[in-house]
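Structure provided below as structure tokens; questions to follow.
Complex shown without one protein chain; remaining protein chains in place.
First chain written, first letter: the chains are A, B and C, and each begins at residue 1.
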Amino acid sequence: MDLTLFMYLIPSLIMFGCGVYGFITRKNMIAIMISLELMLNSVDINFVVFNRYLFPGQMDGMFFSLFAIAIAAAETALALAIIINVFRIAKKVDINQITKLKF
Amino acid sequence: MESVGNIILYFIVAIAIIVFSVLTVTTRKILRSATYLLFVLFATAIIYFQMDYQFLGAVQIAVYAGGILVLFVFAIMLTQQPGKSAEALASHRRWLGLTAALAGVALCGYGLFSYANFGGRLITGGVDINMEKIGQFLLSTDKFGYLLPFEAISVLLLACIIGGVVIARRR
Amino acid sequence: MPLSLAIVVVALPLFMFLFLGLAGVKMGRKITGVIGVLAMLVDTVLAYGVALTYFFGSGPQMVDGVRQAVVVANPAWLSFTDTLVVRMGVLVDPIAAMMLVVITTVSLMVHLYSLGYMSDHDGNAEKGFQRYYAFLALFTFSMLGLVVATNIFQIFVFFEMVGLSSYLLIGFYYSTPAANHANKKAFIVTRLADLFFLLGIMILSYYTGTFDFDKLVFGPTMSGSLETAQSAISTAGGATFMGCSVMAWALTFIFIGGAGKSAMYPLHIWLPDAMEGPTPVSALIHAATMVVAGVFLVARLFPLYVLVQGAMNVILVVGAFTAFYAAAIACTQSDIKRALAFSTISQIAFMMTSLAVSSNNNSLIEIHEGYGLGYMASMFHLFTHAMFKALLFLCAGAIIHAVHSNENDKMHGLHKFMPITSFCFLIGCLAIAGIPPFAGFWSKDEILVAAYQRGLGWGLWMSMVACMTAFYMFRIYYLIFFWKKHEVHDAHHAPKDQPWTMTLPLIILAVISCVAGFVPFHNMVTWDGHHLHTAIDWTVAGSSVAVALVGIGLATLMYFKENPLPERMANAMRGLWTASYRRFYMDELYQFITHKVIFQAICVPIAWFDRHIIDGFFNLLADSTNSLSYGIRRLQSGSIQAYVFIYLIGALLIAAITMVCVLI
Partner (left out) sequence: MEIFNNILIYFVIVPLLTLGGLAVCRNQGIKAIRTVAVVGASVLMVLAAMLVKIFLDARAGGDTSEMILRSDVMWYAPFNVHLALGVDGVSVVMILLSAFIVFAGVFASWKMNPLPRQFFMWFFLLSTGVFGFFISIDLFTMFMFYEVALIPMYLLIGVWGSGNKNYSAMKLTLMLMGGSAFLMLGLIGIYFHSAPEGQPLTMNILDIAHNDAIPHSWQYVLFPLTFVGFGVLGAMFPFHTWSPDGHASAPTAVSMLHAGVLMKLGGYGCFRIAIYLMPFAANELAWIFLLLTGASIVYGALSACVQTDLKYINAYSSVSHCGMVLFAILMFNTTAMTGAVLQMLSHGLMTALFFALIGMIYGRTHTRDIRDMGGMMHIMPYLGVGYVIAGLASLGLPFLSGFAAEMTIFFGSFQHTDTFHRVLTIMATTSIVVTAVYILRVVAKLLFGEVQDEHHRTLTDASWEERLSTATLIFAVAAIGCFPDFFVDIIKSSFNPVVEALQAALPSVL
């Protein structure tokens, strides 16, 4: 039995689906961020396995993943900072309760 | 033919990813959710190692599992009373999420099944990826050089730092 | 005295209006009055000078024994097209010169009289004295401008102006609701008539291409000419509208304009109400001058009317009916000013009828000896009527001033208290009743002659009205001065004769009323400028005196002394009497039409329609845009999860479509 590209894509796909589900359903902003990480991660996996299977002589996929991780780290840090700030003001982290800026 | 160890490892990793992903988004305790995420990230790191991208795997563990997740935990600790579960989801929300997720998975899965004739073999050791090479690629301007994105990322990180400072500054 | 002084005659009151209107507030009340009177005196002297020069002097006005119109000035005022130009000119011809005299005389008397009338019993002038004199001057100017008009549009312009002056003066006591109501009514009713006048002018000018009298009615000799009128009419080329020639329409409409001002039935309703104004104003405007503007208008266009039989018949019928109708109402009124007002309507109708009986066949009339008698008689009556009706009104004013009421049951038996007034009133009554040798006899006699010439029926009808005239005038006279003893409640405020400023005009007018009949009108004022050879027709004269005496006798029988006869007669004809007293319900009819029909059934629904349908439509447009936006806003919820969902679904759809396309 070979470990084909396809076999790696399946878990990644499911991970992505979970991310989507979580992103849409969760109300807690932190939980939304977690879902976001899931999606990012699944994309990273895709990059890597495509790179490895289809273009083994190059490193584009790996570098992309590397950058994605860097960006994800920065983004998460910032987002969490914002969330905590919002929490300080509104005492809430639920996305449907923070409506002060609406309309 | 793959080595059996590799195959077993693959199944363990795949099942771990699937199970913990689902748990991450279904658990109602946010701290648990973060913990499951950690497992998913570890599993991903294992895939990277399996692919022979040791550096990437290391980064994954160090940055993601080590850095980001700690941030999450801190944030959770700061904003949540410990042990409190989130309220149950409104059903229409769940249906929405399920629809979107399943539709996405179904479509992509169908796509994969229909087109995935690019089986190919896992080729390990095709390119020797060591730290030196990575460093040179990152800072080179040759054909496979990544200086420009690298610089862009650094600018982005700078912007993030500034943003973080601005956000955290007391008014 | 040059005729061009007529310009000064017209302009001086205008100047006085501006002067008193702008500077009057800064001056004392009395002094403005005195200035007004003096200016009017100068104006009167000038007007007499102009008239005498015109009638008796030598100059361009008399050529080959034909009296001509003289255009003194005629500057353009407003040009519509190159040919259709409105001019503001001064024209002197027999009727204009005669009107100058009438207007200035009565106006001067009223100016003088008002000095006393518009003061309280201590001789202090009322509030608004300056305003009053300014308005009087404005009216005098407007009326003078009207009579010297060189074109029909100028007459229209000054029709509006006299309407305005009348409005302002009726509403002089503007805080009282009645005056407030009356002036509005007067203006609107006459405005409605003026609308027809305007339409008439529009039609006339469209077909003849001119406003000017010298192209419409004056021949090459600048005197009334049927040939000119005929050529003016023929320019219309026999165009018709709804079966009548356009000229008939035009002239009828113009007559309606005149009828509005002259209070012909059914446009008379404003005149009795106009008596809410100060009494001298009633004397000046609503008895002597403005109300004859309609007669003047018809007289001015006389050659045209002569040739358009249809229009003339309308005038005849309206005039004859109004004469009777107003006389019938005058018999029952208890408010003396209203009774006099109806008497005025009736007398003006006499003048109208007199003008209208002048034509008697359809073709171009051969000018025969004595033709145009009706015209002359009408103008003659206008002249004499102005004098004695002004006299009557001023007397009535004196009485009202003395007893502070218009109702004759507050009067009775005033002869003892106000002998001079009583005497003057009597002269006025005799004059209007047509007793020789007072002025009214001569003019009314000519009218009756003209009416009998037209036809026996018309003559008898007018004689009957003359009889009624004598009756109602003496009824008023007796009810004021005799009937029963006057009850004096307070010796201090017993009625007494008025100060000299009021008495003097009465006496002057009484004298004029006695002698005005001897003015040789047939030599002076004729439609074509030729002398008119008339002689007293003694059958008609005798009969008219007889009917007048019958009327007076009846009045004496019923009203000289308190007796139950009037009451019994009123009871015997209760319905008729009430109808007459309520003026045959014309006011109610108008009230119904204006308030119930026009206001409630037209204006209110239109306003509603505007607010709710038209505006509603635009609001609906706005509201639907608004609700659409609110609908769309739900999509722009700001909820990132919803965005993601929609984005994802969209992306998936696109992917699915692409896949389907690729597969197929």
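Some observations on this one:
Note that in this section a contact is a pair of C-beta atoms (placed from the backbone, for glycine too) under 8 Å apart; a residue touches a chain by one contact, two chains touch by 3 or more.
These numbers come from a predicted model, not from an experiment.
Counting contacts over the entire complex, the absent chain touches C. Although one chain is not drawn, the whole complex shows that of C:Phe80, C:Phe518 or C:Tyr647 it is C:Phe80 that touches it.
Screening C:Arg191, C:Lys215 or C:His530 for touch with the missing chain picks out C:Arg191.
On the side of chain C, the interface with the absent chain consists of residues 76-81, 84, 86, 153, 157-158, 160-161, 164, 167, 171, 174-175, 177, 180-181, 183-184, 187-188, 191-192, 194-195, 198-199, 202-203, 205-206, 599, 602-604, 606-607, 610, 614-615, 617-618, 622, using the contact rule stated above.
Convention: only the chains that are shown with their structure count from here on.
Chain contact topology: the protein chains form a complete graph, every chain touching every other one. The geometric centre of chain A is 96 Å away from that of chain C, both derived from CA atoms.
Of all residues in chain B, those touching 2 or more other chains are 96-97, 100, 104, listed in ascending order.
In chain C, the residues that touch at least two other chains are 644-645, 648. Across the complex, chain B meets chain A through its residues 1-2, 6-7, 10, 13-14, 17-18, 21-22, 24-25, 30, 33-34, 37, 40-41, 44, 47-48, 51-53, 56, 59-60, 63-64, 67-68, 71-72, 74-76, 78-80, 86, 89, 93-94, 96-98, 100-102, 104-105, 108-109, 112, 116, 118-123, 126-127, 129, 134, 137-138, 144, 146, 149, 153, 156-157, 160, 163-164, 167-168.
Against chain C, the residues of chain B that register as touching in their complex are 96-97, 100, 103-104, 107, 110-111. Remark: chain C residues 644-645, 648-649, 652, 655-656, 659 touch chain B in the complex.
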